[in-house]
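Below is one structure. I have some questions about it.
Excluded from the complex is one protein chain; the other protein chains are retained at their positions.
Up next, chain A:
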Amino acid sequence: MTPTALAPAVAQPGPKPRRVKLTDPAVGVWLAAAVVIVLGWLIVTLDGGSFFARANITTILSNCVALGLVAVGQSAVILTGSLDLSVAYLISLGTLVAAETMQDGSVVTGVLAVLALSVAVGLANGLIVTGLKVNAFIATLGTAFILRGWIEDNYTGPAGQVPASFRHLGYDRIGPVPVSVFLLAAVAAAVWFLTRRTRLGHHMYATGGDEHAARLSGVRTRRTVVVAHVICSLCVGAAALFLASRLGAGAPWAGTEARYDLESIAAVVLGGTALAGGRGGVAGTLGGVLILAVLDSVFNQLSVDPFFKNVVRGVVIIAAVALYARRGRKTA
């Protein structure tokens, strides 16, 4: 018996060095955003426009805020392995609740009312997904229909009015930077901290990555999913407050016209978060939001055909996800 004679000739590979960070989607998407900005600047300048004009920068950033807030919330649920399709109608209802409450009461009661509504919708979504075991796609589509029914039954057009003091949120700026960007930054930082630095966040990644493994390790996976849905809805509530401040009133179309449900999922996926959960994060999502906003701005300045604009957006999203899929296969 001479097992050594047949011992494998190949030495055991040592531990791989730490992955070069460039391949991290969160880094890649910001690089891509930089490339898009440079390209946009070139194209707009060649066209005779001025990309880095103060007004244009303000518009781009301001456009980032609403989608950014929703997408940050959407990141939290998608990371956890769930999904939220009710965000658009929650925004619409949120602007209406904000404007009507502020009309009769104060700004504070309006904000509290919107946040309370958000918590309620988030809890409902989370409990339907975990308790009734309804697939998240269907569960949140269901709550979306319910919210839509309520809105269409009670409102036919804009309603309520926000006080002038509250409109500062939507229109004030410091230099070229709208103050609302700080709201987005604060919310994004809070969610980033929650997901990356707390036990809850670790459990969100674990639940999204492999729910069975997470449960066997003692993670309360259901509770984690419910909390993720509440976080998402709170972010959406913040977006609703911002839009109410922008519009000066509540609008039944505030969330649906800009298609925040699908746009937010697109931004999250563009930012490198796996739709199946467990991978990605808020940082990448913000990069995805920025790319979409810059593309919009460039197309608006060039006033190109909306069809062409949508084709480019579609191509960008598909290309990004195909790229991530390739990468995922190589490391698998």
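To be clear about the criterion, a contact is a pair of C-beta atoms (placed from the backbone, for glycine too) under 8 Å apart; a residue touches a chain by one contact, two chains touch by 3 or more; residues count from 1.
The working rule: contacts and distances are computed from a predicted model.
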Omitted chain, identified by the protein name its UniProt record gives, among "Cytochrome c oxidase subunit 2", "Sulfite dehydrogenase", "Ribose transport system ATP-binding protein" or "nitrile hydratase": "Ribose transport system ATP-binding protein"
Touching the absent chain when the full complex is considered, from A:F166, A:W192, A:Y205 or A:Y324: A:Y205
Touch with the omitted chain, as defined above, among A:V219, A:A244, A:A266 or A:V316: A:V219
Chain A, residues in touch with the chain not shown (by the definition above): 1, 3, 5-8, 12-16, 18-19, 197-199, 201-203, 205-206, 209-210, 212-214, 216-219, 278-279, 331-332
